[in-house]
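I am attaching a structure below and will ask some questions about it afterwards.
With one protein chain withheld, the remaining protein chains of the complex are depicted in position.
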Amino acid sequence: MEQAVEGEYRAFMTGNEAVAWAALAAGAHYMFGYPITPQNEIMHLWRRLGSQYERGFLQTEDELAAGFATIGAVVSGKVAFSATAGPGSVLFQEPLSMAEMMRLPVVVVVQQRGGPSTATVIYSQQELTLTCFGGNGEGLRLVYSTASHQELYDYTIKAFHNAWRYRFPTFVLGDGYQAKMREALVLYDPGERGIGPVPAKPIFHSQRRGAEKPLLHLRNSFSVEEELGEVLERHLDDYARAVPALVEHEFFGEPDGALLVVAHGVVGRAARQAVQELRREGRRVNYFRPITLRPFPEQALREALQLSGGSVLVAESAEGQLGNLVRLAASAEGLPDFRSYYRPGVGITAEEIKEAVLNERAVDAALLE
Amino acid sequence: MRSWKIIVSGEGGQGVQALAETLGRAAFQSGLNALYIPNFGIEQRGGVSLAFVQLSSGPIGAPKFRRADLVVALSPRSLRRSEQYFAPGTVLLYDSSLIEAPEISDQVVGQQSYETIAPESFAERTGYRERQDEAEIGSRRVIAIPASDLARQRLHPRVFNMIILGAVVSITGAVTLEQVKAALEEKLSHRFAHDPRLREHNHAALELGAAAVQVPLQI
Partner (left out) sequence: MSELSMPRCWNKDSKPHRFCPGCGHGLVLKALGLAVDELGLEERLVFACDIGCSLLAWDFFTFPCMQTHHGRTIPVAVGLKRASPDLVAVAYMGDGGGYSIGLQHLFSAALRSDPITAILVNNTVYAMTGGQMAPTTLPGQKTETTPFGREESDTGLPFKGPETLAAVVQPEAYLARGTVARVPLLKKMIKKALERQLQGSFAFVEALSTCPTNWRTSAADTWSFLEQRMSRYYRPGEIATAGREES
């Protein structure tokens, strides 16, 4: 398979293009896709470049087929992925539940659009809960929420690696804004940065009779509760053990903080900008952005809260999907002073977050001390 | 350099997105940080087309914003749509020849993101005079250039948006005309190779637009 990205270079492109280039650079072998806005250009570019770099593509009959065909490809040991959004993500939950149960390294890029239902093709952050916990199970998934094209590129590559290393279905959670906007990023060959090839190997077909390991039969149906319980316990243990190595976040602030602004994904950009401006104006506001939503960086969030007087403002383009994760993580330290700026299905600007912070009368005085 | 938050708005077919992307690309190539995001919806073509562009020597935050430093409006309807982005100090650049929608032919493909004018815009082509009341618009500076007329009379209708882009270059000073030409080259070199006159027209349009604005502006 030909190397798609050599050396490194700056580029000005859309987030969808960044994802396609990242999948090529990571050495992904096949993409199965079904059209849905706003992720289509991932397929378009992959299809065009794929023939140049010996990668496969199939436009399937629906999202179910895209998800299950991706499963078929990874079972045979090939790095494969898909991309979807909105109602497509809903359909994807079926194959993803199976991937979760059978520990299959399926990678899916989700470019969130407005919901519920078909709603808008534009933008939202309403697929957080679906992406983290959408299956009929325990949400044993890895979910990266990106905030820039550089992160889309970096974490798409990382998603392939960690999917195969930890064997949990892995997501890059973007949104319509990130999908369609253009900004600069540096494309690079992961190999030149010491990131080796994705550790992919056939999940069962190499383990035939006479091979070292016993032959393998994969199933996800169990006859008795206890049998399932044992399997799930193993998966949950594996997940818990992996958490410390997986969780990632971004924080900046000072120990004198009086309020912690928490946002993820593209809203994190607005929050960071707002907090930087507020800090320059002498206000004691700190900033926290979870990069992994699943597993959630709970410990880091609690530490950030301690530096911020136990007050938190969650901003998101959804009605509390991130807020609930923050509450849950923070509750171990007692209930924080919790505030929210929820704009379900609607973009959030830095100006709005600044206003939301300054409108919090209860904390305003403390912020200016 | 000061940072710029720019709204470009017009009818689908006027080349709004191409203008915005070229500006972003030119800034990127000059080493600045640039972010460009189109508004997009269900329609494949037509309707008001809106683009957000940010240019800065520092990091760029959220992709969209509420208060623009510069609003470029290329049709009456898009001007109304863009009013929400005005703040004290916002500069408005508009095409004074556009009481009617600009004439863009389906036969030519230039810097257009869509190839036809939106059906919706036809109803507003006649009998509507745009507001020119600066106070009402809420902008301190209004810059009008007859880009559509200039393009039609002196060059070619399809390079109308490049006249506007030339004006944006003069107003912002964020990028040079040479950088914009280089960005066009990257995007359109195969078309230019096929028809060198297209390159000439685009370059002439950029220069015409740049000269049409009094520089330097005190902004």
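Letters A and B name the chains as they come in the text, with residue numbers starting at 1 for each one.
Operating definition for what follows: a residue touches a chain if its C-beta (ideal position, glycine included) is under 8 Å from a C-beta of that chain, and two chains touch if they have at least 3 such contacts.
All of these numbers come straight from a predicted model, not from anything done at the bench.
For the omitted chain, the shown partners it touches in the full complex are A. Among the residues A:G77, A:G137, A:G320 or A:P344, only A:G77 touches the chain that is left out of the figure. Between the chain not shown and the residues A:F133, A:F204 or A:F338, the one that touches is A:F204.
The chain that is not drawn here is touched, among residues A:M1, A:V186, A:L218 or A:A240, by A:L218. The chain that is not drawn here is touched, among residues A:A26, A:M98, A:A242 or A:L259, by A:M98.
Here one chain is not drawn; of A:F12, A:Y30 or A:F288, the residue touching it is A:Y30.
Where chain A meets the omitted chain, the residues involved are 29-30, 32, 56, 58, 60-62, 64-73, 75-78, 80, 94-95, 98, 102, 202, 204-205, 207-209, 215-221.
Please note the rule applied: only the chains that are shown with their structure count from here on.
Chain A and chain B have CA centres that are 35 Å apart.
Of all the residues in chain B, the ones that touch chain A in their complex are 21, 24-25, 28-29, 33-42, 60-67. Note for the complex: chain A touches chain B at residues 10, 12, 37-38, 120-122, 176-178, 180-184, 266-267, 269-270, 272-274, 347-352.
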